[in-house]
Every structure is written in C-alpha cells, then in structure tokens.
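A single protein chain has been omitted; all remaining protein chains appear in their positions.
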Amino acid sequence: MHEITSTLTGPTVAESLATIAAEQARVIRRLIDGPNTTPDAEFEAAVARLQTARRIFVMGAGRSGLALRMTAMRLMHLGLDVHVVGEVTTPAIAASDVLLVASGSGMTRAVVGAAETAGQVGAAIVTITTTPGSRLAELSSTTIVLPAAQKEDHAGTISAQYSGSLFEQLVLTVGDAIFHTLWQASGATAEQLWPRHANLE
Amino acid sequence: MHEITSTLTGPTVAESLATIAAEQARVIRRLIDGPNTTPDAEFEAAVARLQTARRIFVMGAGRSGLALRMTAMRLMHLGLDVHVVGEVTTPAIAASDVLLVASGSGMTRAVVGAAETAGQVGAAIVTITTTPGSRLAELSSTTIVLPAAQKEDHAGTISAQYSGSLFEQLVLTVGDAIFHTLWQASGATAEQLWPRHANLE
Amino acid sequence: MHEITSTLTGPTVAESLATIAAEQARVIRRLIDGPNTTPDAEFEAAVARLQTARRIFVMGAGRSGLALRMTAMRLMHLGLDVHVVGEVTTPAIAASDVLLVASGSGMTRAVVGAAETAGQVGAAIVTITTTPGSRLAELSSTTIVLPAAQKEDHAGTISAQYSGSLFEQLVLTVGDAIFHTLWQASGATAEQLWPRHANLE
Partner (left out) sequence: MHEITSTLTGPTVAESLATIAAEQARVIRRLIDGPNTTPDAEFEAAVARLQTARRIFVMGAGRSGLALRMTAMRLMHLGLDVHVVGEVTTPAIAASDVLLVASGSGMTRAVVGAAETAGQVGAAIVTITTTPGSRLAELSSTTIVLPAAQKEDHAGTISAQYSGSLFEQLVLTVGDAIFHTLWQASGATAEQLWPRHANLE
C-alpha cells in the first residue's frame, strides 16, 4: 500500500460538515418558517401536479440533474411513469405530462429550451430555482424558490461552499420531501414499494 | 392546462422537510460530536488518500451512485483525474489509484466485486457505509461509517424516510464536505476552479 | 491550429473499411444463406417475443450494451415499452416481460446474472451471442448465434479486427434488421413513428 502524507491546511472534514449543515439548516428553516420564498400553496401545487401527471420528465444540467435523477428513481418506486430527459428510451413529452426541472440561475440554456418545448405542447412545468424572476420561472406552472447561492456567486456571500453546491444539496432534500409527502399520501407501505426496485443489476 | 385536484392526506411538504432536516441534523451531529461512528482520523485519512491518488474511481448502485457522481464532478473541478465506474471511457483501475464507493449495507454485490478487484491490483478503497462489520468494510483501506438507516430497515426505527434515503442524502453531504476540505487545502479560489466546468453542453 | 504530422504505417482508412465490410458481409451471408448458425425460425421467434412482450428490457456490457441501446431507441420509436437495465427509471422485470441481451462469450457475469433473475420471475430471454453452448444460451428462450469472433480471440483467426468489434457491429445490424421487420409488420409509416422521437434535447 502506498504511503499517505497529508498536506492539509484549512478546515477538517468535521468542520466542513458543520459549515454545510448550518447552511442547509438555514435555508430549510426559511422554507418552513419564513420569510418564505416558497409559500406552502406552491409546494402543494407541485405535489398535486406530480400526483396527477400522466408521465413525469425530469431534467437538469450537471449536479442539479443528478439530484433530480435521485428523485426520479423514488417517483418510479412509487409506481409513477418517470423519464429522464436525454436517456435512450425517453419518449416525446405531450400534454398531460409534467416536466420537473432544476436550475439555480433559471437560465441554463438546455433547460430553458426544454421548458419552452414542454410549454408549447401543453405540458405543465414544475421548477426548482433560486431565481424567481428568471426566464425559466416565467415559463413555469409552479415554481419552488430556494434561498440558496447561485453557481457564479464566487464572492461566497450566501454560501461558503463552491458554486451551486448548496442549491444542489437542497434540490435533493426538497425532491425527497416531495416524494415523502407523495408516499405518505399514497397510503402504501415500504414493503409495497420495495418490489419495484430494479432487480437486474 | 389540465385541472389539478389534490387528494393529499398526511404531511405537507413543509412537514416532510422538517422531518428530513431533523434526521440529517441528528446524524451530522453524531459525526461531529460523537459518540463517533467515524473518528476524525478516518475522515482525514479519506481526504489524504483522495489527495494523493493517481486517479480516483467512484462507484455505487442506484441513488448512492448518483450521489457519488455529484462528488466526482466536484473532484474533477478540483483538477483531479476522476472516473465513474461503468462509463464508456473509464479505464482499468491499478495500483496508486483509489476506489471511492458507497453502500449502506456494505453488501451490494457489484460494489463488493469491484472492491475485491481493486484490492487485488493494489488500489486503495475508501468506503461510505452504515455497516462497519460488512464485507465491504473489511476490504476497505478507510471506512466512513454513517449512523443512518439501511435500505431494508422497513420498520423505520432509525429514519421515517423510505429505504436508504437518509444514507444517500448523507453520502452527498459527506462527499461535499470532503470536497470542501480538499478545496480549502488546495488554496485555489472559486475563479480558478470555474474554467474546468464542462463547456460543451 | 496545431500542425498535424501523420506517422502512419499500415492500412489506410479505406483499406480498413474494406477489411471490415468484407468481414461483415461474410457473417451476414452465412446468416442468410447458411450453413446457418441461426435458423429462420429462431429469428422469427425473437421477433414474435418482442412483438408480444408487455415490456422489453435490454442489457449488455460495454460496446454490446451500446449497440443494444441503439436498438432500444428504435423499439421505443415503434411505440413499445422499452427499458435499459441500469438506467435510473428502469423498474423490476416480471413475467410477460422480455429481456434482450447480447454477449459474445455468453459468459459476461452481470448479463448471466440478469438472465438468471429474469428466468426466475418468468420473463422470456432473447440472446445474441457467438457461443451456442454457453450458460447464457442455456438460460435463453430464443438464441441468435452470430458466426463472429469472441473478445479474447486475439489470434485473429475469424476477424482481423480488435476484440469483439465484428460481433458488436453485427449486434447493431441484427438489431436493426429485427426492428425493420417489426416496423414493416406494424404497417406504420415513417411519419407515424416520427412524433415519438425525444423532443426535449
């Protein structure tokens, strides 16, 4: 085994964990207690749209897209018909479908383009963003606004973390909260969801 | 636009957020303050191994794998040579490389198989798991143990969330804490990392 | 623009194309005219199974898997319910489903494992391979045998190409021939398939 020589200066992992946890807690407290960037009605509208969608399509660039894929997997476990934009077998979106997207800036070119197409065919758009006035928010049926930093906020005034990390962490947490609400509303037990997990890997 | 009729019972999204945030906070507090499942020395060993690796390979099944991909992207932004197992251009692992894996149970067949191969060629293995005594932990050079629920803990004694959700959320947070520590140790500014972001999408 | 200095020896691209085309033609001629490694009845059984499947799952390692993904996309265009094993939203396979796999050796560990699971739940298995007596062929409901080289036939007695290239090229051609037959049998025009192409990228 090769020898390991640490050349660390700066925070330990435990200190970094404390920093990140404090940032996440601050955003979540604002989402719950206010001053609210996302009113409860908007959250419940997102849930209702996903619950009644014929099919759900998820899309995001980079790490936001990976966080949404984690949510997509859970929605599939719930028995919903879910597709990840860009995957091989993803069909064309149509009316009665929902496009679920995440973009901190609300300006990611490919995501805005997809939202425009989705809007043209009559699909609903549910957006997670930090930017309520963005082009993406304008196109959206339902907008969840997270008070987190944007990718190019290099000054670190909202978050000490690199780029959009705080936003991306919250996309996962909010996605999982939406799933948890949908799951509890479904009345299904964990044992009933389990057989839907992929069995061929 | 189709009409939306909510048929919700159970928690609102804000209530689900509060549940999830409390679970995450409890695990992180134990990681920081103890009783520690992962001593500081183990965290710093993980950081040192990634810092000195010739190349880093990441692997996990399902949502754990997606969370590790988020970490992999950040490690690439830091200038490290990173590969996701299973992607088209991922080469063979060799000595001086590090395999970074996540598996709640420590028994995921494909992950254990990869760790066995990595060990045979002399690569180091850094594992994130909930299960210190597992086969995967035995194979590992460095093990980060998270006091979170396992996938098949359907009784919900550790987490009210479905399956391994709490573990998977923490894989992301711990991965981002490791990145944050590596980044701060590197002395690079955000502006210096930014040009490494993919420019062709 | 950087200067380009070729240091080629060996065949030109045109010469390599001629070599590859001759190898492909020889295999296809044997599939059509005999001595047949795959009788017509076996081809038609594969078509019938895909046509009547509730859902189709495709799986292959490396380049074989990429070739099958190309086929999977076409089957989706035909309106079939298709999933790629390993993708985020792929559900569990069940009876009435078909698993379509490709493995030159018939021994690829993950593919054989998937076929065993598929067989246990009562799904049909359609296999493309070079090896009729393999474990994978034994598990299969329908086996298409291609008289092409295997991956580790380094001596180049069947193909001058590297590793399983000839087999992988034929997986694509045979997959597209099966699609062409299914499409013509469906009576649909190209214009009727077109709207199913992904519209969000």
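We call the chains A, B and C, going by the order they appear; numbering starts again at 1 in every chain.
In this section, a residue touches a chain if its C-beta (ideal position, glycine included) is under 8 Å from a C-beta of that chain, and two chains touch if they have at least 3 such contacts.
This one's a predicted model, so the numbers in the text were calculated from it and none came from an experiment.
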For chain C, residues in touch with the removed chain
1-2, 4-21, 24-25, 28, 31-32, 40, 43-49, 51-52, 61-63, 66-67, 69-70, 73-74, 77, 95-96, 110, 122, 124, 141, 152, 154, 156, 160-163, 165, 168-169, 172-174, 176-181, 183-185, 187, 189-191, 193-194, 197-198, 201
Hidden partner sits against chain B at residues 57, 59, 69, 72-73, 76, 82-93, 99, 110, 114, 117-118, 121, 195-201
Which parts of chain A are in contact with the chain that was left out?
66, 86, 88, 110
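Everything below uses one rule, namely that only the chains that are shown with their structure count from here on.
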What is the distance in Å between the mean C-alpha positions of chain B and chain C?
34
Cα centre of chain A to Cα centre of chain B, whole Å, reads 18
Two or more other chains in contact with one residue: find those residues in chain C.
86, 88, 110
